[in-house]
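Dumping the structure here so I can ask a few things about it.
All protein chains of the complex are present and in place, except for one that has been dropped.
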Amino acid sequence: TYQMKNETDEVGIVRGLAWTSVGGDTLQIEVNLMPGTGEFLLTGQLGDVMKESAQTGISYIRSIAAEYGIEPEFFQKNDLHIHIPEGAVPKDGPSAGITMATAMISAITGTPVKADVAMTGEITLRGRVLPIGGLKEKLLAAKNARIKKVVVPAQNKPDVEEMSQEITQGLDIAYVDTMSQVLDIALAGKED
Amino acid sequence: TYQMKNETDEVGIVRGLAWTSVGGDTLQIEVNLMPGTGEFLLTGQLGDVMKESAQTGISYIRSIAAEYGIEPEFFQKNDLHIHIPEGAVPKDGPSAGITMATAMISAITGTPVKADVAMTGEITLRGRVLPIGGLKEKLLAAKNARIKKVVVPAQNKPDVEEMSQEITQGLDIAYVDTMSQVLDIALAGKED
Amino acid sequence: TYQMKNETDEVGIVRGLAWTSVGGDTLQIEVNLMPGTGEFLLTGQLGDVMKESAQTGISYIRSIAAEYGIEPEFFQKNDLHIHIPEGAVPKDGPSAGITMATAMISAITGTPVKADVAMTGEITLRGRVLPIGGLKEKLLAAKNARIKKVVVPAQNKPDVEEMSQEITQGLDIAYVDTMSQVLDIALAGKED
Amino acid sequence: TYQMKNETDEVGIVRGLAWTSVGGDTLQIEVNLMPGTGEFLLTGQLGDVMKESAQTGISYIRSIAAEYGIEPEFFQKNDLHIHIPEGAVPKDGPSAGITMATAMISAITGTPVKADVAMTGEITLRGRVLPIGGLKEKLLAAKNARIKKVVVPAQNKPDVEEMSQEITQGLDIAYVDTMSQVLDIALAGKED
Amino acid sequence: TYQMKNETDEVGIVRGLAWTSVGGDTLQIEVNLMPGTGEFLLTGQLGDVMKESAQTGISYIRSIAAEYGIEPEFFQKNDLHIHIPEGAVPKDGPSAGITMATAMISAITGTPVKADVAMTGEITLRGRVLPIGGLKEKLLAAKNARIKKVVVPAQNKPDVEEMSQEITQGLDIAYVDTMSQVLDIALAGKED
Partner (left out) sequence: TYQMKNETDEVGIVRGLAWTSVGGDTLQIEVNLMPGTGEFLLTGQLGDVMKESAQTGISYIRSIAAEYGIEPEFFQKNDLHIHIPEGAVPKDGPSAGITMATAMISAITGTPVKADVAMTGEITLRGRVLPIGGLKEKLLAAKNARIKKVVVPAQNKPDVEEMSQEITQGLDIAYVDTMSQVLDIALAGKED
């Protein structure tokens, strides 16, 4: 069953698009920030590539933290937990990279994420966005979940242009090359 | 053999419903809180998904600790141990999530859990309750253990409505979407 | 070869009953307490279930430590080592739970354990005693080792009542539901 | 698809040449330096040999840090993260050794790396550069990515001399024996 | 080839008797004590049972340290390394227990071990000595290495009594039940 879009903008929750053996799906990434000792927790049966993708995202965020007025000690004094329901379903791959990073930045800065946006894309340590696979199935899943706006890697534009209009019709697709562009689109209180 | 319901409300003990290869069963989750150094112990032959579910629950609790007047340092100064008898029987899956979280909150706040309640449901990091499988077998196990009140994920309501009345008759089924609703039902001294 | 019963009451040594592939056996659990840093050492080729059982026991003890006048810091300032000879023989299962817990309490409090008592039973985090398997073989092993008093889970009473008198004759069987009852029987200087 | 050369000199990013099952490829190694506790993070599905190669590089850098005016405590007070996209592609072997070391030195000293240089070579603990395999495929990949200058181990010179001119034409190949020579060529603001 | 007996009494070196697939052998256990942080190092391709046996020995020694005038902090301020040459030969089993413990006590107290003594026996946490296997082969190896005095578990006496006089002739066999008896025989400057 598809999980419908959030009703209100929330902090630390971002909708991702996944590609599973049975087609596309949406998954809601949750991040909690807690006073702690700098631990980084990952749950929801994430595979190695996905865990490394989350680690890459947090290092990217640490490297730009000063731009958001966040002290370096912040990351030693708080624990950060990323969880992806459903907890029994194994998940892997790098394509949730920008989704996990957006959820972490939202939690760390306290900025809500727009409820009507979903996204997919690999993140690099320097905040570049790399192309991903299974885009057609992911866009279909977004439509089924009544999502209007989808953030997609710019390098996947040729894949979208090859799709039939049936799939893309009604979807507002934003192409991105950098995490900075992702955040401009997804964080509430930014351009729209 | 079914373990009969507790006779009195206890702190840190909650009845869960499990689905095993030989049908439904009830299991009693025990939590001890001890002065310590922030260790989190899990015993009873819990599988990976179940351990992540416990970890998700404790992070949820830490994120709402302030609402219960619990200091952030509390979690660095105490050890928390979750044990699920029988110790030789392997257990797994996310469906004990709300049960483990309820037992931890009971132990941390010192609030007794109502002896006549059993529960099943996946927990998310933000305290949402997600649907689980094997509900028919679990409800039968609850009846056999003379349990009256059962807490079930709201998203499982269609499953219950498809069951014959023989199964559900005599059971007071509460549907929940959030941990907050679970606690309102299960903690003694709350609504009932 | 059966190890005969201890001749004198000792601190930190308790006789357990085990069920092996070649029948019942007795095994002597040893506990040493040493000034240290809170390490918990387990040796004697113990399997995962047995290690968790020992961990459950130590948490139970920590949770009742105040009743024995033991400071919480005690467990951070001492190391506790449980060893079960013979070191090359793999051992597993939850049935040494109450034996290990009794040996630890004896070592921690400095109270001798009665030399003429053997025991078997699963322990839970809250100090309940759960039933175990292979009781007939264990009681035969106790008789062969000239042990007079045997502590058995109350939930195993039906198993004993089904046994021929040949087995139980001459054995003083004490049925227990809680660790508190075990300690009343096994620690020297208590009821007898 | 080949990733084209960087447009501007950047800090902490170096182009490497890789040899994969489907021929040569270029890969962009990214390094982030963050205030921290001396952790060393490696992501991008790196194999054991590649991880040891990175570790060898960082120890080499620590041993020459004084020459760059870097305090010994620097490495205890910062975390260093090496990531090699694409995150889902397994990578291994020692031939990215000098590339990873160059990227780390660039990040640590804040010196940009020339955008038009790619490199391949094993690094030793003392900064010697050892020969690598698959050079023909790597040089072809460099040409396809429009890279002009390639740094190659001097001990591979015989391999280059055996290649047809078609491959080497238009490539400026620099032969190196030491990391010191690599840095002279790759760091901006140095000889050229 | 058999390693001949030591020529002089040394600190931290004890001759053990081993039973290998090709018959009995002697092996020389070495212990170094170093100012450190309480680490316990075991090398020489020791199997799990042998490592646990070493751990059991060190805990026994810690529990009797006060008798030797050794402060409890001693074990946090020193590292202890046990090595058994030849480094490429896998070794396992509990029968080197008393040998390793004797070598550790010698190193810790600075007392030399008599060069003409070899030993075999399992150690328990309380310093009891348990019987071992392969005694005939071990005694033959001791004779071949020109060793005169051999320490053997008292519970192995029946095994020795069944052997032909050819094997035992010329060997001074000491039967022991406790580590205290082992030390009386093996440490120089004690009864002889």
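Details
Just so it is clear, A, B, C, D and E label the chains in written order, and each chain counts residues from 1 on its own.
The rule is simple: contacts are C-beta pairs under 8 Å (C-beta built on N, C-alpha and C of every residue); 3 or more make two chains touch, one makes a residue touch a chain.
Model, not experiment: these values are computed from the prediction.
Considering the intact complex, the chain excluded from display touches D, E. In the complete complex, the residue from E:Thr8, E:Ser21 or E:Thr37 that touches the missing chain is E:Thr37. Looking at E:Glu71, E:Glu86 or E:Asp172, the residue that reaches the missing chain in the full complex is E:Glu86. Within the whole complex, the absent chain has one touching residue among D:Thr43, D:Thr56 or D:Thr102, and that is D:Thr56.
Residue positions on subunit D in contact with the hidden chain: 38, 48-49, 52-53, 55-56, 59-60, 62-63, 72-73, 75-76, 93-94, 97, 122, 124-126, 128, 130, in rising order.
Along subunit E, the points of touch with the absent chain fall at residues 12-13, 30-37, 41, 43-45, 79, 81, 83, 85-88.
Just so it is clear, only the chains that are shown with their structure count from here on.
Contact with subunit A and subunit D alike is made by no chain in this entry.
Between the two copies, subunit C and subunit E, the Cα superposition rotates by 60°, quoted to the nearest 5.
Centre to centre, using the average C-alpha position, subunit C and subunit D are separated by 60 Å.
Rounded to whole angstrom units, the spacing between the C-alpha centres of subunit B and subunit E is 52. Annotation for subunit D: no residues touch 2 or more other chains.
Taken together, the touching pairs link the chains end to end in a line with two free ends.
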